[in-house]
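One protein chain omitted, others in place.
Lettered A and B in written order, each chain numbered from 1.
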Amino acid sequence: MLMYSVRRLITAVFILLGASFLVYNLVAIAGNPLEELLVSNSPNKEQLIAQRVEALNLDVPAPVRYFMWLGGILGCFAGQCDFGQNLAGTPVTQLLANAIYQTLTLVLASTILSILIGVSLGIVSALRQYSALDYTVTFASFLFFSLPSFWIAVLLKEFLAIGFNDFLRNPVVTIPTTLLISLIAGIFWYSASFGKQRTRYLMGLVGFLLTAGMIVFVSATQWFLTPFLGIPFMLPLGLGAAVLFTYLVAGLRNRRALGTGLGMVLVGLIAYFPLQGLLAQATLLMVVIILAAFMALGWVLGLLAGGYDRGQGARVGLLTGLAMALLIIADRFMQAWPEYISNSRIKGRPIPTANASTPNLQGDFWVLGIDTMTHILLPTIALTLISLASYSRFSRASMLEIMNQDYIRTARAKGVSERAVVMKHAFRNALIPLATIIAMDIGGIIGGAAITERIFAFKGMGTLFLDSLAHTDPNPVMGVFLVTGLMALIFNLVADLLYSALDPRVRVKA
Amino acid sequence: MSSQEQKSSQKLAKEPTTETTAMRAVETNLDIRAQESVGKTQGQIVRKRFRQNTGAVVSLIILLLIFLLSITSIGVGPIPGWWRYNYNDMHPIINGAAPNAQHWFGQDATGRDLFAMTMRGIQNTFLVVVLITGIAGFLGVLFGGLAGYYRGWVEAVIMRFTDMIIIIPLMLLTAVLGKLAGSYFTGVWNTVMFGVVVGLLFWSSLARLVRAEFLTLREREFVDAARLAGASDMRIIFKHILPNAIGVVTVSISLMMSSAILTETGLSYLGFGIKAPDWSLGSLISANQSAFATRPWLFWFPGLFILAISLAINFVGDGLRDAFDPRQKKFNPKKAKERTAHSAENGLGIDGSQQASVQVSPWQEQAKSQPASKSSS
Partner (left out) sequence: MTKKRAYSALGLSAVCALTLSACATSGSSNNATTNDSSVSIAITNVFSSLNTGTSTGNSDTNGIISSMTNTGFYTVTDKFEVRHNDWFGTYQMSPEGEGIKVDYTVNEGQKWSDGNDIDKGDLLLAWAAISGHFNSQDENGVQYFDYAGDSSGLAAAGKPTTKDDRSISFTYPTAFADWETVYDLSKPAHVVAELAGMTEAELVETLESATPGENNDKLTKIAEAWNTAYDTTTKPSDEKLLVGNGPYLVSDVIENQSVTLTANPNYQGSTKPAIQEVVLKVLPDAAGQVQALQNGEVDAVAPQASIDTVSQLEGLSGVVTTPQADQAYDHLDLNMQEGSPFADANVRKAFLLTVPRQDIVDKLIKPMNSDAKVLNSQLYLVSDAENYAKTVQSNNSSDYPSNDMDANIAKAKELLNGQTPTIRILYNSKNSNRVNTFQMIKESAEKAGFVVVDSGSEQWSSMLAGGDYEASIFGWVSSGVGNGTLGQIFKSGSSSNFTSYSNSTVDEAAENIMRTTDTARIEELKMQADGELFKDAYGLPLFQSVAVTSYNENLQGVKPKPGQYPLTWNIEEWSYGK
């Protein structure tokens, strides 16, 4: 395995060398850096051309110039990286560092979200194959997949950002709108539910009433201007989480696990008040520590509860602890929301259409956190919708295949509960092929999402590549290529290794 | 299109489809659904199962209709069509360029007829898609098949070559292509070259899939049998293994088609796709993306065609996957129980051959309209 990896990595270096030579020359063909100057009518045209030729060594033919460039790159091994400079004289290494940072801000959340949502949607629709839910999910994911990303982006900006901000001026939903939205929600609930016709009607009605009630509540309390969770919301949400996690992880029959979950809810509610003082001076590190502490506490609580299957209880505790911590943090963010909206730089329009942050915004951790979140909200939604389809279709197919395996039949025949069949036998195995896909995707993350980046004014890797290509600026193009190519090759290898590690039937040729 | 967006679009093509074939279903004979394949060739089974998938059939018909519309309306090459305008000529602007009886889809700022442009766009989009998937499909099957069959150094070389193809940015090649356009090839050859170049980079995911498929198939008994019978490698690859992998290939190619459309759209948006005065659906909506709020018809008509074509292709692909994959059937506990109950009531055999005489429950009636819930019919 180790030998294999080393060999693959060495090949990767040679692949990169070959590809970079090819790409370097293609870039030279794709654009002449002198283009804009050749057609200029400025009186000192020759001088400008000479300056640029000098700066980029354009008097040397491209294949030879490649080796000059390569010399700078190889300097990395000697501790002196030289990726060259762009036309504006900024070192490419600096450009790359900033672009990677921006890309990660933009893409990370959406990648995690689309994996989580996509996989759960896929699993659920596989379990309810050919149900209305399945069709709805299939249609919706194909629809989003088929929408060009710039289209989604424009729609989101128009309706979610500008529309929502306009709505915030007077956040009251009229009765016809309420009815319409509730009706749509009711229909969705109806079509997404399954079982007897009567149950489905009932579910539709519940959906309708719940949505209508929520809208009335939100309107009446001006929730969008002064949102809150507080104990009244955290209690039911926490209970729901505890029950859900217990059901998924251990089954409701495992009373000790359920007890652990409920215990964590209680702990969370009690900790809510003393934590407020601390949270007022929060830093990112502290938030992370709180999250970790809650998870650890839940884990310990589960172990303490003991019982036949302590591990299950511990996992329930951990997940519920995480949920409670997240609720507390969400509540704290909501407390900061009114301050954020009324900030003179926000002017009551909290959802921006572009850029990564509000310049010169003053505020504590929570206000700045909200600022980041509002800025990545739209691009995250856009990217999540686009990539949802692949994950949901993939996990659906994978799950369907597993569910038809003989060992699932055997498990059922043994009388294992459906929950255990799905969660223990099917789900875990369905994740094996998914893991490799996800690994490959993570390798691709660094490449950025050029169109989305450009529309939302994030200067990530995609935009860096594109803009430099458009301005026929060779060095940044090569820099992006090197980084993305290397990542792709490494994660390609990781995917292969992961696959063989997870699935003993597959073996890597050593 | 960005590598991320593009990757996610290609990912669909990577979905694993089981390597199953009708043959194996018969072989194992464990699955009750194998019964429906008794006495039929694989093609017959696939066609039957595809026909039963209403969504896929409707989508296929829609695709054909769109294609016919684009061909007949403005004609192809020198052959004229029934539409009175050409996609290139500028006409006086009527009704503020908005859609009207003269210009169904309206006109652009210079007075060109949008209906004719959209039809031209559909033709070019189809041309590009066919080229991309044709080339990528061929290369993917070839490289994937060779790598999977021969293994050893052949596989190593091919797979590392695939790695190299994966890391070469598509946008760069299309940018190079754009530079050459006009000097080295013009008119429809631009479109053709675009399709060829994208196709040359598009095959890597298919190759990985086909390779995986071949890796399992080559270990199977029928391959050993053929080898013992003295069949040549080429014969084994093309006559024995490939027909068994056709399901994977068909499905991933159909999915490749819709990603090809989106890739072309994305590249057009970034200025690397088909360029005026010729049009593709992607270049039309990207040229008019800012018209979204002011002259919406310029954006919506081509956009809706992209959506329709892309959705239809996805559904056809989905239908093909289900049709090729007899095992991809849900084990529905409720349904199983219900059937057992009915079977018990009516004294039916497990193969359900007498199902026709059975009084179907309302639930089954409903299920019948849903394409693939056919386990009981």
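One rule holds for everything that comes next: a residue touches a chain if its C-beta (ideal position, glycine included) is under 8 Å from a C-beta of that chain, and two chains touch if they have at least 3 such contacts.
Please read these numbers as outputs of a predicted model, since none were measured by experiment.
Of the listed residues A:Lys196, A:Arg253, A:Arg345 or A:Arg428, the one in contact with the hidden chain in the full complex is A:Arg345. Only one of the listed residues, A:Leu252, A:Ala293 or A:Ala501, touches the absent chain: A:Ala293. Summary of contacts with the chain left out: across A:Ser120, A:Thr177, A:Thr226 or A:Gln362, the touching residue is A:Gln362. By the touch criterion stated above, the residues of chain B touching the omitted chain are 88-90, 109-111, 178-179, 181-183, 186, 271, 275-277, 287-295. The chain not shown here touches chain A at positions 32, 34-36, 38-48, 50-52, 55, 85, 87-90, 94-95, 98-99, 102, 154, 157-158, 161-162, 165, 278, 280-283, 285-286, 289-290, 293, 296-297, 300-301, 304, 343-345, 347, 349, 351-357, 359-360, 362-365, 454-457, 459, 463, 467.
Operating definition for what follows: only the chains that are shown with their structure count from here on.
Residue ranges on chain A touching chain B, taken from their complex, read 11-12, 15-16, 18-19, 22-23, 26-27, 29-31, 107, 126, 129-130, 135, 138, 142-143, 145-151, 154, 158, 383, 386-387, 389-390, 393-394, 397-398, 400-401, 403-404, 406, 408-409, 412, 418, 433, 437, 440-441, 444-445, 447-453, 462, 465-466, 469-470, 477, 481, 484-485, 488-489, 492.
On the side of chain B, the complex with chain A involves touching residues 1-5, 7-9, 11-12, 14-18, 30-31, 55, 160, 163-164, 166-169, 171-173, 175-176, 178-179, 258, 262, 265-266, 269-271, 282, 285-286, 289, 292-293, 303, 306-307, 310-311, 314-315, 318, 321, 327-333, 367, 370-373.
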